[in-house]
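Only one protein chain is missing; all other protein chains are in place.
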Amino acid sequence: MTRYLVKRILYMLVTLFVIASLTFFLMKLIPGTPFASANKLSPAQMAIMKAKYGLDEPVAVQYVKYLGNLVQGDLGIAFQFGNTPVSDLLANRIGPSIHLGLQAMIIGSIIGMILGVFAALRQNTWVDYSSTFLAVIGKAIPNFVFAGLLQFFVAVKLGWFPVLFWKGPEYTVLPTIALMMFPVAIAARFMRTEMIEILGSDYITLAKAKGASYFDIAFKHALRNALIPLVTVLGPLTASMMTGSLVVERIFAIPGIGEQFVKSISVNDYNVIMGTNLFFAALFVVIILIVDILYGVIDPRIRLAGGKK
Amino acid sequence: MASNLEKLPKEKFAPAILDSSKSEEINKPSLSFWQDAWMRVRKNKAAVVSLVVMVLLIIMAFLGPLISGREYDTQNVAHANLPPKIPGLENVSWLPFDGEKKLPNGNVINPYEQKKVDEYYWFGTDPLGRDLFTRLWKGTQVSLYIAFLAAIIDMIIGVAYGAISGYYGGRLDNVMQRITEVLIGIPTLVVVILMILVLEPGILSITIAMSITGWVGMSRVVRAQTLKLREQEFVLASKTLGNSDGRIIFKHLLPNLAGVIIINTMFTIPNAIFFEAFLSFIGLGLQAPNASLGTLIDEGYKVLRLHPHEMIIPAIVISVIMVAFNMLADGLRDALDPKMRD
């Protein structure tokens, strides 16, 4: 196991290096400069600006310098925010995004799993259909619509929660609900299928025959087996939800990283794009590793280290 | 439990007949796998209804633009933002097809009278005065194509990639998984912007954009399921019988993967539909003035409070498509599942 882990962590570094390099060169293919005032600057001023940030050098040189700085933990400065270091920007913006993402993820998957279990236990009844219906609607209607409707009806009309911002626990409720529709839908649907499959298998029949209660069957025997596809999907989803949702952050005016990232791409803010993306990629590969390890924990029959002979 | 057993009356028990000829008897007609599956789909009412709805929607997607008598791209700004009005239904007060609309301040007005419009726009018009009925079905065509495309890409690339990666495992799995990590690690938006600079906007560029990373989620789910299944006895049995790896994957593993494949497709399809809307928004998707359900919802949302019909109608259609698809898929899955035969 230790050997496997060490190997995987080495691979992880290679993967991150490849991602960083590819992203860097792809971005350099996009024309334009990161200076918002590009069209107001004289050629002389432009040259000075480019020299100041090393953008006048050949791409290969920029690349080597970038990697050099990266190794030392320097992500450069955010062009769109004057001289703000990218690390500061990330530090300020990533908190709300991670908080919101995790909260929506955890609550959403729990609700989803419960829905899925009930749907499976009452297969092809109204319980099943309405659970499916809920899950499907949760996915078919884009979350900006949910977010907008929640904001208007629950916050403005009913006045139960604040309309905007991110200043305390009560501020997190509506964004969390808007964002958790997706994990609810995923968890509910996967849970239902896996449960149905498992409920039909021999060892459940045995458990039933031995007089185990529905609850025990569902949560002791079946749940564990249903977890494989769930962690597969929910793992990477956690990574992407923690790096921020463009629309939910925008609608609730949450100072997160999601919208920042998209804006940075449209204004060619190389350093912010690279910094945010590396953070995301690192989070992602770590979660993938955790998921792979979890497979073995959930189902001891799964062996990842050795290949199929 | 044990105490219950004791209370059971004796007469409920009868000795089993130990006749070998009886136990060999076939008491059901012989059916092929597909006949059997179809029979069981038919028994599932929700699946049958869904099938009918799906067929109706597909017919409407192609018939709708023809029967409205209007073009999807004709602008008539004098007729902008009209609410739905359908002849015959306009006098049914509880239906929203009377050509009237309620303003956010509570007043009810009739834009058809105010603007002196004699025509009937069944589903109303958009801010440029285009007929939404025609645009809706035009958009449904595009979105159905997108849905179909996403499903195909998922099925072909995603399932194969995942099954191979999971089945063979070891070094191959390692390399294949690192490739998908890199694919996900590169921001899609950067790739898409680069494509804008190279490609013409349109169906082709949508297809390419979706093919790049659209299948990764499916491949991961299939891989995980395969990892679980490949260690099970029936695979070992098949192997012992001398079956090739290809045959094992397609004959034995795939049917067991049907459940997760279907569910994952359900998530890919709306993702693809809204990815297309997003591509259209940044200029890589459909060329204006074409529409899709995704773009109609995007545009309608902006005027939701003033002209709710512009978003609600396409949102209903997309939801109906998704619900029908899922109910049908659930029915199919139950029918195909080898363990669930009765």
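The chains carry the letters A and B, assigned in the order they are written, with residues numbered from 1 in each.
To be clear about the criterion, contacts are C-beta pairs under 8 Å (C-beta built on N, C-alpha and C of every residue); 3 or more make two chains touch, one makes a residue touch a chain.
In the analysis below, contacts and distances are computed from a predicted model.
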item: Absent chain [UniProt protein name; select from "Peptide ABC transporter substrate-binding protein", "NADH-quinone oxidoreductase subunit K", "ABC-type multidrug transport system ATPase component" or "Cytochrome d ubiquinol oxidase subunit II"]; value: "Peptide ABC transporter substrate-binding protein"
item: Listed residues A:S21, A:Q62 or A:T84, member touching the removed chain; value: A:T84
item: Residue among A:M191, A:I251 or A:A281 that touches the chain left out of view; value: A:I251
item: In chain A, positions touching the absent partner; value: 30-34, 36-46, 48-49, 52, 78, 80-84, 88-89, 92-93, 95-96, 99, 102-103, 106-107, 110, 148, 151-152, 155-156, 159, 162-169, 172, 215-216, 219-220, 250-253, 255, 259, 265-268
item: Missing-chain contacts mapped onto chain B; value: 73, 75, 77-78, 80, 104, 127-129, 193, 196-197, 201, 281-284, 287-289, 299, 302-303, 305-306
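We adopt the following convention: only the chains that are shown with their structure count from here on.
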item: Chain A and chain B: spacing of chain centres that average the CA atoms, whole Å; value: 23
item: In the complex with chain A, residue positions of chain B that touch it; value: 1, 44, 46, 167-174, 177-178, 181-182, 184-187, 189-191, 193-194, 197, 217, 220-221, 223-225, 227-228, 230-232, 259-260, 262-264, 266-267, 270, 274, 297, 301, 304-305, 311, 315, 318-319, 321-323, 326-327, 330, 333-334, 337, 339-340
item: Chain B-touching residues of chain A, taken from the complex the two chains share; value: 11, 14-16, 18-19, 22-23, 26-27, 29-31, 124, 129, 132-133, 135-137, 139-142, 144-145, 148, 152, 185-186, 189-190, 193-194, 196-197, 200-201, 211, 228-229, 231-233, 236, 261-262, 265, 273, 277, 280-281, 284-285, 288, 295, 299, 301-304, 306-308
